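Every protein chain of the complex appears in place save one, which is left out.
This part shows subunit A:
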Amino acid sequence: MKRFKMPPWLVLLLPAIIILSAVVLIPLVLSLYSSFTPYKLTRPESLYKWIGTFNYEKALGDTKFWAAFGRTILLLTIALNLEMLCGLGLALMVSKVTRGQRALRTAMMFPMMFSPILVGFQFKFIFNDNVGLVNNALQSLGITDMAIPWLVDGKLAMFAIIFAEMWTSTSVFAILILAGLFAIPQDPLEAAKVDGCTPIQSFRFVTLPFLMPFIYIAMAIRSLDVARAYDIVQIMTNGGPARRTELLWTLIGRTGYVDAKMGYANAMGYISIFLAIFFTIYFFRKLTAARAELGMGV
């Protein structure tokens, strides 16, 4: 009788597989399992009670959840588009700089190095209605004599959060688009000049198609980021006022820790993951299409 022998590649990979499953898989499985229980942090024994899809059904019927879901998509759409436009503008300007460009490129990376917590505090101060920089500036310039409640008014608070997101992450777009600008072949641009294009037309018909793959890569990265947005919002508004800046993950965090409903929070988390997955697939489709357009293959 022949004894079963594992193929050598499996033997060699086994340690990696075991470690990976311990590190990655077990927490995942655990949180997935707990989303099917009424697990509460305050009552550990509730972890062993199976309640099926109850948490999921509850989440899908929860208006607070859907409001946060919608707000996250809104933030994502607005922030990504604005960041793309500003990043594009920034990259175009920096690409024209001849002296000190290297230093500028490094400086552009600074906001990305800041911890989101720090960024949150920073903008919390800047937008504070009493001692904040913005209000002080506006009042000293005589533009307004009232204190504008930046972080208290729902709409303004959302604006302040978008502003902070942009401040940290516009450079993701700027840096990737700048890389794209450096990679553009010069000949088609010269051909466009001779073919009668104004600078704007050259940009629209030649430069932009070349940049699209880079823009979609940045979009994919940033959509994952924003779909998971938590820290900046948590610090700046804590989801308030009256939940008007509540995003998916601030809601989930609150549900899990403040309300101690871990199972329910995990269920919402797993639904929310689909949002990230959806945007990733969407932008990668776009990326592939943009590359095919340029004849770059897939």
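Operating definition for what follows: a contact is a pair of C-beta atoms (placed from the backbone, for glycine too) under 8 Å apart; a residue touches a chain by one contact, two chains touch by 3 or more; residues count from 1.
Everything that follows uses one rule, which is that contacts and distances are computed from a predicted model.
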Considering only the chain that is not displayed, what protein name does its UniProt record carry among "Cytochrome c oxidase subunit 3", "Metallophosphoesterase", "sn-glycerol-3-phosphate import ATP-binding protein UgpC" or "ABC transporter"?
"sn-glycerol-3-phosphate import ATP-binding protein UgpC"
Identify the residue among A:Cys197, A:Leu224, A:Ala260 or A:Ala276 that touches the chain left out of the display.
A:Cys197
Looking beyond the chains shown, say which of A:Trp66, A:Phe110, A:Phe125 or A:Phe205 touches the absent one.
A:Phe205
Need a quick check: the contact residues on subunit A for the chain that isn't drawn.
187-188, 190-198, 201, 205-206, 209-210, 293-295
